[in-house]
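For this view, one protein chain was removed and the others were kept in their places.
Every chain is named by a letter (A, B and C) in the order it is written, and numbering of its residues begins at 1.
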């Protein structure tokens, strides 16, 4: 922590801050400039943070120096990247994962048909929602346990590992019976209870960035999972909320190189929810792949017009093979190879 | 719903949209302009929304006409405002509530001292956190059950009703034993499981706006509670996330008149979390009261410098009586009177 | 400037940064922590900034310590506030200014009638636009010179000083003949040419914050005017752009206490453009006054429904006297008195 004093700070105020820094066992390193004084607090970040020096007399601002996350930090592995392996599919490093499937599991046919399409086109994992967080209590909330059952069937038939969302800690057990990867949705990114429980489960996690979460907050949320000993966390950029209204969310592709610099964890991009309209999904997918993403999670549907949920953003199953081909070429520009079995 | 067709839409595309609108039992009302055609879909909003016409050929945009919330809508009560009564304190209408207390319950002395200060200054309710959502897993997470016990003691001594946060559905029962108002934090505004459970409990709810939630989303979150038959919901503006970095969050005071136009529910403002620094708290409190807020929830502490959590934004107990006096004057400009017993 | 090195920075990288800092005549003050090194660069901010050390090998981030503005800084006057006097009306300090008038000058009657209403209700200055920045080239662009003439007539009759906008440096001369205060609109806040010319003119300036400008950028824009020797700058908050769509702009009232801490310049609030609808204007005006603003600039019109421009946000002249009375009460809560003659 650097504590930047006001230009008008008195010697007493500087001494008082110094004393408080030392009171928690940290070392205070005073640096006097021509106009103002900066106090470096060297020691346990949490202890110094708890002092709340932002409010102390004479203090202008407090600047954190160390990153607040530890296990998610790229430093932890000395620059080496985490590669997660799920039933032979690799995520991270030089591997590119294509996770595809419907927004929500609607029926046996819709689910199995789509799973077959993903399998044939060389997709890496199959996604589908059984529990759906909906902004309206009057909207369809997912098939629940019946949805999980259909996902299990899709897996049995195609061999594709399953990615599905968990919303309620009380559903953890049934979800774990089916899921190879538990998805934590954007709205639950800071549901710390859920994060800790998923962490304890040991199951790989796809953690979506909250729609107005900073990258640092995303890494702190990952830290809640990692702290429980679960090292298999994928970070997922899915669009942030900005002032623009011409489309749904602003896909933040700068997050890709930045997260890769800050963390060793794989970075996945969800172009479907950001765009909100299928016309834009291919462009954004190619952009994500070329920018070096470790994978894409995309929504497809046998008949998007008939989808119960988020149809406008789903690509039709029929064009999926061609889509995969293009994405593969874009990933190759970034030096990555599609991971399927 | 108004479906605005592209200027290039063909007759076939218009007919196809019309047919799909009618397929869910809605009526399609076609309006042809010089340059384009608009199709009004009259019928059940959810059914039409589920069609996902945003993605259909020839469609430019889909504009919702009816508000998606029903029970939270000002229309429900024909313009009359909800007044919630808690142990004789009224919230809403011409009444102004001052909810005060520490960010987090730290100790018996800190809690009881502060409760006495709130009581003596004429505060309406007492707030204090036993469970704390923290962005870092390494930060203090609250005293939990012991915190609840101290809140109960504060209530027993001062008679002040208690506002405290619930984070995990599994803590609902112990929290309900103490809380007169259950607070749902900003990070949990879209934790639908939690909202439904609190709705079913029947206990009054203080619902904080998510830091990048629109006012419509806030009202939809309230709808989750109301739908369970719980009519006692207070909406709480606590600052939104913007590009500005000179302070913590941007307090959105326009939300006050807007929410009062859209909804019959009381609107509370939290100036402490928005500001992040106590220097700004009084200005923002006066602004909120003068703008017509139904109440303020503010953090105070016997010794802010020693606070475990959010000390920089806490007002000292010692200045609280004077603060109440000023806020009372500002509320009077908006035609409101402080509600205490 | 504090240069925070990466935890992986080598001794060579630290030495290289130190050398570059010293190469521009600054002093490098090295502070070694357990995990990383911080280099304080003490000397001319501009010189060090020009080094662009953000990109240098081993550098994690560069944190500015000193504020980039000097003349706008509260430090310049040792905490004393600037009070601008215009024909006997005082702006700043304990004085509250009410600047009112139509968005745009439309006709002789509309202008003179409104000016009389402002005068009678005790308004401080009269505002009216002759040149209008419009997002559409097909919209009405203002009466230009004829508008200036009508403003001059309004001033001659009522004695009210005139606030009017300048958009084009080539109109400076005619505008200065009429204006007592030159308004720089939000879209031109970073039109540096315009700022410098207005600075050189010596005429008082009302500088509107750009719709996504930080408070630091606003103060830097003020610095462009101050640097030319013109000390009469009023900062004007008029709403910022955020994700919320329930109203036009988010009025940032936290800017009031923050700007007053950072700068000695008066802070004016424009509630009309932020709200976009007259229903919200009074609430926001009271909030601004109670928060300690030095004044309000508000739009009124004899017949808002017939206004050429921004009618929906204009208050009707008929209710203005009552509005002034309320605002006066709110300003009094913040310890301020209405300044009129």
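Going forward, a contact is a pair of C-beta atoms (placed from the backbone, for glycine too) under 8 Å apart; a residue touches a chain by one contact, two chains touch by 3 or more.
Treat the numbers as computed from the prediction; the structure is a model and nothing was measured.
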item: Given A:61, A:94 or A:242, the one touching the chain that is not displayed; value: A:242
item: Of A:186, A:284, A:297 or A:314, the residue in touch with the unshown chain; value: A:284
item: Residue of C:165, C:180 or C:223 touching the missing chain in the full complex; value: C:223
item: Where the unshown chain meets chain B, residue by residue; value: 2, 4, 7-8, 29, 31, 33-36, 38, 40, 42, 63, 65-66, 75, 79, 212, 241-243, 245
item: Absent chain, residues of chain C that touch it; value: 20, 46, 49-56, 68, 133-140, 167-170, 187-188, 190-193, 196, 211-212, 217, 220, 223-224, 227, 241, 276-278, 304-305, 307-314
item: For chain A, the residues touching the chain missing from this view; value: 212, 214-216, 240, 242-247, 250-254, 256-258, 261-262, 274-275, 279-280, 283-284, 286-292, 326, 329-330, 333-334
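Following the convention adopted for this analysis, only the chains that are shown with their structure count from here on.
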item: Interface residue identity across copies chain A, chain B - same or different by half; value: same
item: Centroid spacing, where centroids are CA-atom means, of chain B and chain C in whole angstrom; value: 31
item: Touching two or more other chains - residue numbers and ranges from chain B; value: 212
